[in-house]
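Every protein chain except one is present and positioned as in the full complex.
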Amino acid sequence: MTRNSLGYLVREAGRGLTRNVWMAVASISTVAISLFVLAVFVAVSANVNHVTTLLQNEVELRVFVKPHTSRSVEMNLLKQARNWPDVRKVEFFSKHEAAQQLKKEFPHQQALFAVIAKSNPLFDGYDVYTGSANEIPQVAQRFSKEPIIHNVVYEGNVVSRITRLSHIVRWAGWIVEALLALATMLIIVNTIRLAVFSRRREIQVMRLVGATNWFIRWPFVLEGLVIGFLGAGAAEAVVAASYGWVSSAAAVSVPFWPLAGMHLVIVRTSLFTGIGGFMVGGVASLIALRRFLRV
Amino acid sequence: MTRNSLGYLVREAGRGLTRNVWMAVASISTVAISLFVLAVFVAVSANVNHVTTLLQNEVELRVFVKPHTSRSVEMNLLKQARNWPDVRKVEFFSKHEAAQQLKKEFPHQQALFAVIAKSNPLFDGYDVYTGSANEIPQVAQRFSKEPIIHNVVYEGNVVSRITRLSHIVRWAGWIVEALLALATMLIIVNTIRLAVFSRRREIQVMRLVGATNWFIRWPFVLEGLVIGFLGAGAAEAVVAASYGWVSSAAAVSVPFWPLAGMHLVIVRTSLFTGIGGFMVGGVASLIALRRFLRV
Amino acid sequence: MIRLEGVSKRYANGHHGLMDVTLTVNRGEFVFLVGPSGAGKSTLIRLLYGEDRPTSGQVVIDQFRLQKMTWRQLPRLRRQLGIVFQDVKLLPARTVYQNVSFAMEVVGASRKEVTRRVPQVLELVGLSRQRDSFPDQLSGGEQQRVGIARALVNQPIYVLADEPTGNLDPETAADIMRLFLEINRRGATVVMATHARDLVNQLQKRVIAIESGQVVRDEVKGAYGYDA
Partner (left out) sequence: MIRLEGVSKRYANGHHGLMDVTLTVNRGEFVFLVGPSGAGKSTLIRLLYGEDRPTSGQVVIDQFRLQKMTWRQLPRLRRQLGIVFQDVKLLPARTVYQNVSFAMEVVGASRKEVTRRVPQVLELVGLSRQRDSFPDQLSGGEQQRVGIARALVNQPIYVLADEPTGNLDPETAADIMRLFLEINRRGATVVMATHARDLVNQLQKRVIAIESGQVVRDEVKGAYGYDA
């Protein structure tokens, strides 16, 4: 592409965008709005994943040691377990610590603790965290084969439900994200097609005076790219601003639920809006033009 | 409106929609897609609310009775409490039942239960459910004033967190729903404006041969209504079909999480899509026309 | 009666369309507007039906004082007029028949009247065979004749025709001119901008010559007057 034709290209695209300012605004805002919706969803989904990850940091296995095992044997197994590749973290607790925890969880069962204080019926044990949920069974089995182990307890019903749910939510998130991305894409394509449609006569005249298809196409593609880019930029700016606001608000009102970092969210959403806007904008122009070049 | 002009109106709108089938398809599909996204969100939000309601059905207060209180006195208070307007449900449990439940929750703490079995240190009590979360403190206070009550236990940390979260999620849901509705509205308005834009010459010619503004407007408004209606219908059909599929799939894979009923979801989403499509479609046509009638 | 008083039209880009034009056309007159390309003929006609507004001066048609009319009131005026546009301005989504019948629907004509009158007018301009064609399926001259049919179908009191024969062969042009004469004979006032020298010379009607936005000649039984 020569300097001359690059100038032509830029001038043409500029003309297309500025001649009907109103139409450019309509296209760009439609793109921005639909990308914004997509970005909001991506941000929400990033947070769900974030929470899921945090949930996985909760205890996954509780392993109890047979009574009357010596502390040094227990520490030995602890060291060993720390080297297992599928064990992310493992922590030892004595039966005294277990009693303390129980006391904390049921502060009002005074009578119960009176009993425990007299002769502690609880066990020493380990809190075990695996790399991922699917590794739980194999780790559990490995522990239960150790001679000093009394039994292995999977996490309670509630936590397992939450984990399972969060898996489903995560998956559903991906599916909905994909669907939404598709929907956004279609909206962008339709919008640009409608915009191109109102200029069909112009395109046909260009053909009739001898312009080649690419001579006609390039400015439209550039225009589509610019519309997509501006739309994506606007969406991303609003996302960044409002996410900043939401996360500082959340830090006050739901301090126990840390939102995913701004950085992560911006990267993820701009990945989507960038592709959705910039790429699709350009491709949409190509698609939109096709029918009007057959003259 | 005479029979004659009604015929004109319908014929005109039909012509507008059928003459450029392609453009009609682009507009209708854009409307359908954006309404579908809105509807999906409404459906999700309905389910979140549903779950929130279900969560509120979990025990909210546990009230323990002083040891050695007679069963008839306990039953008396139970009857009384059932008549308190802010108590939705109240259930009695004996200390034996409490022990059973503990056993179920910690099936592996055999030693502990050996102790309990010998001399049960637990209490009789009530599980109390209030109408809403804000009524918990007043109900708790009323119970604690009763002479036979030993102490009142609020729900655990986790459940209170979830409740608090679900409140936030519900609110956030409303806000996002409103934003999304606004976004959808803007997309529909833009789409119809773009569609009308490509017919601006036609509108101006009508003015020049003496048509009044309403003579020109009505067919466009009807067209907008039809586009909105068809878009909303398509979105609603897909929502109904896919929601049916999702809820039957969910019944298998997450049986513990009952989805909100189809009926409820359809009513709520069609409320949104109906207003979003039908109304906005018509109004958008009016807005879109304005600039081209000044000739 | 059509009356222009000191009418000037200066376009937004600074070009002058008309400069200080004063003239009167009485009911029942037949007036040719002639003048070179870009003289201001179309500008004058556009001012008469309110597509443009004069920069200064008054335009009055019967009881309508155009500068006092809002956008909403203009249709009342336009229904009294039959306009042939220089660029034809057909409705692309309608057939020949529908383009013509639209002009009748606009004024609220009954269905019966429409089905009686439209084929009649199409016959007059020689387009019976094309009644179901769309504008883009017509030749240039055929399109122009649809525009003429549309202007005449309501039997307007005033006919404003902007080069109605530009795309017609001389024979068809003469036929169309006879049609306008006939309409005028029945009482309609006709204002026609035209380049058809032969027809103007032949008919000996009032001729108003415009050059550079100004009336340079106004003869009761005039000739085209520019000899190439």
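As written, the chain order gives the labels A, B and C, with residue 1 at the start of each chain.
Here is the rule we go by: a contact is a pair of C-beta atoms (placed from the backbone, for glycine too) under 8 Å apart; a residue touches a chain by one contact, two chains touch by 3 or more.
Being a predicted model, the structure only gives us computed values, none of them experimental.
*Asks:* For the full complex, can you list every visible chain touched by the one that's not shown?
*Replies:* The omitted chain makes contact with A, C across the full complex.
*Asks:* Which residue, A:L6, A:M75, A:L182 or A:V205, contacts the hidden chain when the whole complex is considered?
*Replies:* A:V205
*Asks:* May I ask which residue of C:T55, C:Q73 or C:T172 touches the chain that does not appear here?
*Replies:* C:T172
*Asks:* Decide which residue listed in C:S56, C:Q137 or C:Q155 touches the omitted chain of the complex.
*Replies:* Among C:S56, C:Q137 or C:Q155, only C:Q137 touches the chain that is not shown.
*Asks:* For subunit A, enumerate the residues touching the unshown chain of the complex.
*Replies:* Interface residues of subunit A facing the absent chain: 4, 8, 15-16, 19, 201-202, 205-213, 215, 293-295.
*Asks:* Against the chain that's been left off, what residues of subunit C make contact? List them.
*Replies:* 11, 13, 15, 34-39, 41-43, 86-87, 130, 132-133, 137-142, 145, 162-163, 166-174, 195, 197-198, 224, 226, 228
Keep in mind that, in the parts below, only the chains that are shown with their structure count from here on.
*Asks:* Touching both subunit A and subunit C: give me those chains, sorted by label.
*Replies:* Common contact partners of subunit A and subunit C, which must touch each of the two, are B.
*Asks:* In terms of CA centroid distance, which chain is the most far removed from subunit A?
*Replies:* C
*Asks:* What whole-Å value do you get for the distance between subunit A and subunit B if each is reduced to the mean of its CA atoms?
*Replies:* Averaging C-alpha atoms per chain gives centres 23 Å apart.
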